[in-house]
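These notes are about the structure you will find just below.
Omission of a single protein chain aside, the complex is shown with its protein chains in their original locations.
First chain written, first letter: the chains are A and B, and each begins at residue 1.
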Amino acid sequence: MQLIHCPWCGPREEVEFHYGGQAEITYPERPAELSDQDWAEYVFYRDNPKGPFAERWSHSAGCRRWFNALRDTHTYRFLGTAKPGEPLPNTQRNTEVRV
Amino acid sequence: MSRVHGYGRIDRGRMLTFTFDGRTYTGHPGDTLASALLANGVHLVGSSVNLGRPHGISAAWTEDATALVQIEKPFPEPMLQATTVELVDGLVAHGVNGQGRLADTADPARYDRKHTHTDTLVIGAGPAGLLAALAAARAGEDVVLVDDRPVAGGSLTGTEVIDGRPALGFVADVVAELARLGVRHLQRTTAFGQYDDGFVLALERRTDHLGADAPAHRSRQRVHRIRALKVVVATGAQERPIVFEDNDRPGVMLASAARDYLHRYGVLAGREVVVFTSDDAAYAAALDLAGAGARVTVLDVRDTLPREWAARAAEAGVPVHPSTTVTGTEGEERVRAVLAHGVDGSVRLPADLLLVSGGWNPVVHLFSHVRGALAYDPELGSFRPSGSLPGVIVIGAANGTLDLAGVLREGGGPDAPEAGPEPARTPTKVVWRTDGDPGRQFVDIQRDATVADIGRAVGAGLRSVEHVKRYTTIGTAHDQGKTSGVLASGITAELLGARIEDLGTTTFRPPYTPVAFAALAGRARGSLFDPERTTPLHDWHVEAGAVFEDVGQWKRARYYPEPGEDMDAAVLRECAAARSGVGILDGSTLGKIDVQGPDAAVFLDRLYTNMMSTLKVGRVRYGVMCGNDGMVLDDGTVLRIDENRYLVTTTTGGAATVLDWMEEWLQTEWPELRVHLTSVTEQWSVFPVVGPRSRDVVGEVFPELDVSADAFPFMSWRDTTLDGVPVRVARISFSGELAYEVNVNSWYAPALWERLLAAGERYGITPYGTETMHVLRAEKGYPIIGQDTDGTVTPQDLGMSWAVSKKKEDFVGKRSFSRPENHNPLRKQFVSLLPIDGRTKLPEGSQIVELCENGSLPEPPVPMLGHVTSSYLSAELGRPFALALVKNGRARIGDLVHVPVNGALVQAQIGDTVLIDPEGARRDG
C-alpha cells in the first residue's frame, strides 16, 4: 500500500486516490477542424513509457482535487506530485521520493 | 516418553490432553503440537502429497517442511504446521496425507485488522531485535516490536551468556524495560509482508493458545497494518539442510531444531543420534543432546575440524568423524540407520535421529519483499542483503551475522552488552548435496521435488532459477522454500556448471508464512462485507415487506409483494396502479449535483449534448452526457434554479462517476470557469408521485401549490412549503404518466412520505419499486443508461438525436459523432421487440438471430444481429415485451427475427421503442 502525496492533504494511502490517465493531454482548441486521425489520437492514444510518466490523479476520497504526478511505471513509485499548473520534478530525475 | 527433566520452559505442573490420529496423548502448556508428539515418541506425522512417502517433524518452527496437520478441534483448519500449533487442552488433529480439508461450516471466530503508526518497527525479538528496540525507545522514539514466537528471545536457547548473566534473564530484563518505555510489544505476531513506504502487514494470533478459555468477543487473529518511518528487520536465520538420499524420512531433523526441542520443550528427540554437519553450530546441538543422555556421533563434512568444538566433543565422549558425508538412511516410518561415507569407506550407523546442518540462511524475506538487493555470500553459502533501502535496516543473523557478540553489536550499537565467550568459528563448508540417487534426494520435501527434477528442468533448457522453480514447483509449498530455496539455486548452479552468484535466488514474496483468508477478510463479512447504502425510508420499506435489490451499494425496494404475490403479480399490480390511479416511488437514490456560479450555463453546455444555457429559470430539461468518444455516459434532468444555479440529476449508479467526470473537466481543463459543484444526493429525498390521480394527491398535500397544467406545466418545477419546511416539486415523468417529483430535505423524508400516502389513500396510492419503475419507463422506450447501453452506444443509436444540439459549436463527444464508424449503417440501434407468441418473456442478454429464406438457421457461426437489453411483462399491453439493440434496427421495424430461449427459437417482431401513448397525451393527466 503505497502512500501518495496529495499536494494539499499530504501523504495518504493509495486507495483514497483515483487515477486519471496521462497528464498534459489538453482538449483540442477546435475539434471540428481536426482530421479523424488527429481526433482519434486525442481520444484514444496515450504514451506508455517505461520509466517516469506524468499522470493525473484525484484525491477522490479526500479533498476531491485533481493534481499531477510523476510516477515511474517500472517501479510504480511516485517521483513527485504537484498542484495543477505547478511544475513536476524534472523528468530526468530518477531518485526515489519518500513521502 | 522422550521428556527429560531439568530442561525446557513448559509448565510441567499442568497437563493438557490432546488427540492425534485417533490416539490420546498428554502434553503441557508451552508445548507445540510437534513437541508434544515428539515427547510421546511420535515421529510419523503424515505422508507426502505426490509419492505418499512418510513424513515426520524436520524442524521446530516455521521452517518445517514436513509436519503438516489437519486440525479438527477446536475448529477445522487444513494444513497447519505442527511445529507452530500451540498445544491446548482438547486439541484434536491428524496428520495430512496428501491434502488438507476445509471446514464445511462457517468459522464462528472473529477476525479483524488494526492500523498502527510508529517511528520504528522492529521485526523479531531475538537478541538483535530486542536491543534495537531498546536503543530506539531509549532515544525517545515511538517503537513497535513484533515477534512470531510465543515468547521473546529468538533463537536463544538459554545456554548463552549475555552481560555476564544467563541470556534469558537478560531477555526478561530488556522486555521489562521496553514495557516501561511504552514500547508496543507483540509476541505471536508474524510480520508476513513488507510493502512500500514502511508498510508492514503482521498477523497476530491472539486467542488460539487460550484454548477453551478464548473469549469469543475477542478477534482470534488480527492483521496489523503497520506504517513505520524506519523498519528494522531482525528476523534471524534458519538452518540449511544438506540434501542426501532418503533425506525426507521421519527422524531427519535440523540440528538446531533438536536443540530447540530440548531447551524450549524439554524433549529429547532421539536417543541414538547422528549429527551430519558442515558448520560449527551443530556441535552445540550434539553436545547438548549428549548432555541430556543421548548417544551422539558427529559426522563433519570438513577436513579441518573446529578445534575447540572437537575438544569439547572429545571431553563429552562424542565421537567426531571428519571428511565424512551421509549418503542415505534406512528405516520405514522412522530412521533406523544412517549410511555414511568417510575416509575409512562406507559405514552404517544405527540411529533413531539424524540431525543435519549445512549452515544458515539469513531470513531476508521482508527485505526482499521491498526489492532489497541480495547477494550471494560464499562464506555463508547463502544470500544476504547487499544493497540499502531507505528506511529499512537489516541486523543480526538476518544480515548474515552469526556470532552472538556480532549480533548484539548490530542490535545495540556501541553500548551493546557483552556476549559470553564463544569458540572461534571454523568456516562453513558449503555443500548442497552428497552422492546418491538424485531421484531420492529431496530438495523440496513438501513438494516431493528432487535433484532429479532439477536435472530434468535443466535438461529441458531452463537456465533461470525462477523458471526452474515453476518447472519443479520447488519453493511453492506452504513453507515457500524456507529450507529448499537456496539449495535449489545451488544445485541448479552445480548442474549447469554455473556460479550461484550469477544465478541468484528466486524472488521472495509475501506472505512469509501462510495467512488464513478469514484473517485477511477481517470484519468485512456479512452485512459489513460491502457497505449497504440506504435511503431515509429504508425502515419503512422493510416494514412494508419490500423485496430489495442491490443497485451499486444501494439497497432499493424492488417491489412490495402482497400476501400470495410473486414478483410478476406484484409488479403487474403496481404498474396498473401507476397507469390508472396513482403510484409512489422512493427515488432518493438518484444522484444530484448542485452546479453554481456565473459560468454554470457555459459549463453545462460543454458537457451535455443538448443546450442548457437556454433553459429558463423554473424549467427542467432532459440531458444526455457523452464521453470524448461520443458514447452515452449518463443521462438525467437539469433544473435551472436561477440564473447562476442548476440542479442536475444523474442515474443512481452514475452519481459518483458523473461528479468525478464533471470535476475532472472543471479542474483540469477549464479552471477558468467560475463554477462550483456540490453533491446533494442525500440532501434531497425524492418521491415521484405518478399516475392520473397524482395531481389530486399532490394538490391536496401542498395547498399553496397550484398544480394545474397551465400553472405548473410539464418539465417545470416549483418551490412550496409544508408546515414551513421547503419542498420542491418538479413535473418530470419517467413513466409517461402525469407525475410530480416531490423533493424535500431528507430530515423530513419519512414524515412527508407518510403525508403523501395518507392523502393518496382514497385514490388507492400504491408504493412501487424499481422493477415497476423499469417496466413503466420501458413501455415508453426510455433507456436506462448502463442497462440498455454499454459504453458503445451513441445518442443517435438510442434514437435521441433530438437531445443533441445542432446549434452548439462544440461539446464533449460532438467531434466523435462524425467519425466514420458512427455512420456505419450496421450500428446497433435501440428498438423494441415483441415476441410473436405473446407469452414469452425474452431473457435479458439473449442474442438475436435471423433465419435464412428457407426457414433454417444459417451455418455456424450464426450471425448475431444484436441482443435483448430489457424485458418485462406489461400490464398495460397485456403481454411481455423487450427492448433491444439491433443492427440497423430502426430501418428494420416490422421485420421478424428470432431469439433463442431455452434451446428453442422464439419469433419476435422489431418495433418502435415507444409502446404506450406515443402522442404523449397522458403526461398532463
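One rule holds for everything that comes next: a contact is a pair of C-beta atoms (placed from the backbone, for glycine too) under 8 Å apart; a residue touches a chain by one contact, two chains touch by 3 or more.
FYI, contacts and distances are computed from a predicted model.
Choosing from "Sarcosine oxidase subunit gamma", "Septum site-determining protein MinD", "Spermidine/putrescine import ATP-binding protein PotA" or "Alpha-D-ribose 1-methylphosphonate 5-phosphate C-P lyase", the protein name stored in UniProt for the chain missing from the display reads "Sarcosine oxidase subunit gamma".
When the whole complex is considered, the residue among B:R674, B:R762 or B:R839 that touches the unshown chain is B:R674.
Touching the missing chain, out of B:H115, B:R348 or B:R839, is residue B:H115.
In the complete complex, the residue from B:P29, B:G342, B:G627 or B:P750 that touches the missing chain is B:P750.
If you put the missing chain back, the residues of chain B touching it would be 110, 112-117, 142, 215, 217-219, 225, 227, 523-524, 527-528, 530-536, 538-539, 554, 589, 594, 596-598, 644, 674, 676, 678-684, 722-726, 745-752, 755. Where chain A meets the chain that is not shown, the touching residues are 1, 8-10, 12-13, 15-16, 61-65.
As a working rule, only the chains that are shown with their structure count from here on.
Chain A and chain B, compared by their mean Cα positions, are separated by 27 Å. Contacts from chain B toward chain A in the complex involve residues 195-197, 199, 225, 371, 390-391, 628-629, 660, 663-664, 667-669, 671, 809-810, 814-816, 818-820.
Residue ranges of chain A in contact with chain B, taken from their complex: 1-3, 11, 18, 20, 26-27, 30-32, 34, 36, 39-40, 42-44, 56, 58, 60, 64-66, 75-77, 84-85, 96, 98-99.
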